[in-house]
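Below is a structure I'd like to ask you about.
The complex appears here minus one protein chain, its other protein chains still in place.
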Amino acid sequence: MEPITGKALVLACSAIGAGLAMIAGIGPGIGQGYAAGKGAEGVGRQPEAQGDIVRTMLLGAAVAETTGIYGLIIALILLFANPLVKLLG
Amino acid sequence: MEPITGKALVLACSAIGAGLAMIAGIGPGIGQGYAAGKGAEGVGRQPEAQGDIVRTMLLGAAVAETTGIYGLIIALILLFANPLVKLLG
Amino acid sequence: MEPITGKALVLACSAIGAGLAMIAGIGPGIGQGYAAGKGAEGVGRQPEAQGDIVRTMLLGAAVAETTGIYGLIIALILLFANPLVKLLG
Amino acid sequence: MEPITGKALVLACSAIGAGLAMIAGIGPGIGQGYAAGKGAEGVGRQPEAQGDIVRTMLLGAAVAETTGIYGLIIALILLFANPLVKLLG
Amino acid sequence: MEPITGKALVLACSAIGAGLAMIAGIGPGIGQGYAAGKGAEGVGRQPEAQGDIVRTMLLGAAVAETTGIYGLIIALILLFANPLVKLLG
Amino acid sequence: MEPITGKALVLACSAIGAGLAMIAGIGPGIGQGYAAGKGAEGVGRQPEAQGDIVRTMLLGAAVAETTGIYGLIIALILLFANPLVKLLG
Amino acid sequence: MEPITGKALVLACSAIGAGLAMIAGIGPGIGQGYAAGKGAEGVGRQPEAQGDIVRTMLLGAAVAETTGIYGLIIALILLFANPLVKLLG
Amino acid sequence: MEPITGKALVLACSAIGAGLAMIAGIGPGIGQGYAAGKGAEGVGRQPEAQGDIVRTMLLGAAVAETTGIYGLIIALILLFANPLVKLLG
Amino acid sequence: MEPITGKALVLACSAIGAGLAMIAGIGPGIGQGYAAGKGAEGVGRQPEAQGDIVRTMLLGAAVAETTGIYGLIIALILLFANPLVKLLG
Partner (left out) sequence: MESTNFIIKFLQWLMTFDKKALVLAASAIGAGLAMIAGIGPGVGQGYAAGKGAEAVGLNPESGKQTTMVMLLGAAVAETSGILALVVALILLFGNPLVNAKGAAIVVAASAIGAGFSMIAGIGPGVGQGYAAGKGTEAVGRRPKYQPNIVRAMFLGQAVAQTTGIYALIIALVLMFANPLIKLL
């Protein structure tokens, strides 16, 4: 009979922490979608400025992606390079 | 009588973590829907620019999809290639 | 007397994970509803462009559906093809 | 004295999972309400296009309903055709 | 002395599940309120179209109500016709 | 020492379920507030249509109230006519 | 070591339930604030209609308050007239 | 047999805390996406002011990033320089 | 075998509390992003007023930052100057 160890508890909670961290992705999804809509609207109105509009949209969307990436990085750390388990010794 | 092992706890919390990660999908859903609405509006107003509008809408929507995909990937890792269980040894 | 096994814990948490994954559906619901409203507005203003408007609305809505489908797939996997239980051995 | 069995735990968590899955209904509620508002606005402005406006609104609202239905289906599966309990054996 | 049985656990979690299911009601509340606002605006602008506006608003609001009703039905099933308790045997 | 009975667990979770059900009230609060704002705007613009505007606003707000009432009813049932406790026998 | 009684568990969960019920207050706060903003805007545009605008805003805000009050009532019942504890006997 | 120690509990909850902290990233994602959309719109309308528009958009987006960074810092502290474990002694 | 001490429980919950406090950061992220968008729009329209627009945007964004800072302060107190552990004695 192998009981639940401290290591197992840390790993189990890391799975939940990884899932929680991904929720940050709601933000870039909404924001970039807004930018997509405004970009599409702008391109329809000023087709001659399409290059500038799409470039600005993509630049702004790249900025908006960062916190989603932060969440992904924290999740990947929890899953693949878990520093908490190492701390347990 | 087979008690709850550490492995079972990690796998159980992985199921919850996978579910949590999917919540990120709220974002792209809202954002891309906004883009869809703006695209439809634009196409109605400037039918001659339909190609540009739809292309910009789809490009922007592709960008907005990423964090939803991140969530899906983390969920799939938790379900099918769980690194936490391997760490348990 | 049959106590709680590890298998039961994994299956119980899979039920919760499946429920959580469905919450992603909030996004497409809001987004596609926005597209529906913009589509209806556009059709009222430019009845002659109805075909283009509705087609763009539906194309955009299809894109917005994906993360809701991802959530559904993860839930169905947890319920009907649970890989975590198999890992338990 | 009858202890809590694994079956009871799975069924208990299924009740919570079913409740969580229904939360998806927030999305279609907001989205379709937006469509309703835009439809009412459009009908007031272009009464002659009422048929087209209402048809587009209802088509878009039907698309927006799907993720709410997904949530309902997962909840009904958890309550009435629970595959997790069967897996318990 | 009557200890906590599996039946009690299922019923306890059914109470929480019922509460969670009601949260879906956020959606129709927001959406129908939006429709109400647009309807009031429209009636002020085009009083002669009041009948059409209110009818469209109510039709759209009825569509937006469904996911709130789904949540209510799941809650009522959990409270008054709990199929999970029956499964316990 | 009086131990925890199954009845106590069901009643305890009913308190949490009742609290969760009230969260539905977020929706009507936002929606009806939107209607109030649109009504006030409309009355300022078309004072002569004040009667129609306020009537439509109130009709729409009544529709938007329903899911808040559903939540209240489920909470009151959990608190004052708890069917789950009766099921415990 | 002080044992937990059933009564203590019910009261503890009532405290949490009361807190959860108050979350409903998010809705009226947002909605009435929207109405306040629209009212201020309207008063700036049509100062001569100030009376009508503010009256409509307040009427609509009163309607939007109800679900916040429902949450308060449920919390007060849980705290000061707890029917669940009485059911415990 | 190594049971769950206090250290393990602190580390496990740190994993959950780190995940929760990342949720802050929803905000910058939405806000910066809005800025991206407005920037794209502005660049389309006043291409001659592109430099000023993009500079203002990026300046504002940098300000909007801070709370996402705060969340990331707290998560990194919890994972890599956990002061709570040190307090345990 | 060393049991979990009260100190460990307080520190573990402090990690969760710190994570929860950071969620406040959603607000400033959204709000400041909105301000960034409006600032970019304004600068495009009235380039001659760029100084005033950016100054007002930054002043307003500074005001909007405060609650994110409050959350950060509470999290830092929980992590680095935990008054609860001191109270434990």
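A, B, C, D, E, F, G, H and I label the chains in the order they appear, each numbered from 1.
In this section, contacts are C-beta pairs under 8 Å (C-beta built on N, C-alpha and C of every residue); 3 or more make two chains touch, one makes a residue touch a chain.
This is a predicted model, so every value here is computed, not measured.
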Those residues of subunit I that touch the unshown chain are 3-7, 9-10, 12-14, 16-21, 23-39, 41-43, 45-46, 49, 52-57, 59-61, 63-68, 70-71, 74-75, 77-78, 83-85, 87-88
In the full complex, subunit F touches the hidden chain through residues 3-4, 9, 19, 26, 29, 33
Note that subunit D touches the chain not displayed via residues 3-4
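Simple rule for what comes next: only the chains that are shown with their structure count from here on.
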Chain centres from averaged Cα atoms put subunit E and subunit F apart, in whole Å, by 10
Distance in whole angstrom between the CA centres of subunit A and subunit D is 26
In subunit H, the residues touching two or more other chains are 3-5, 7, 9, 12-14, 16-20, 23-39, 41, 43, 45, 53-54, 57, 61, 65, 68, 71, 75, 85
Within the complex, subunit C is touched by subunit B residues 1-5, 7-9, 11-20, 22-45, 47, 50, 53-54, 57-58, 61, 65, 68, 71-72, 75, 79-80, 82, 85
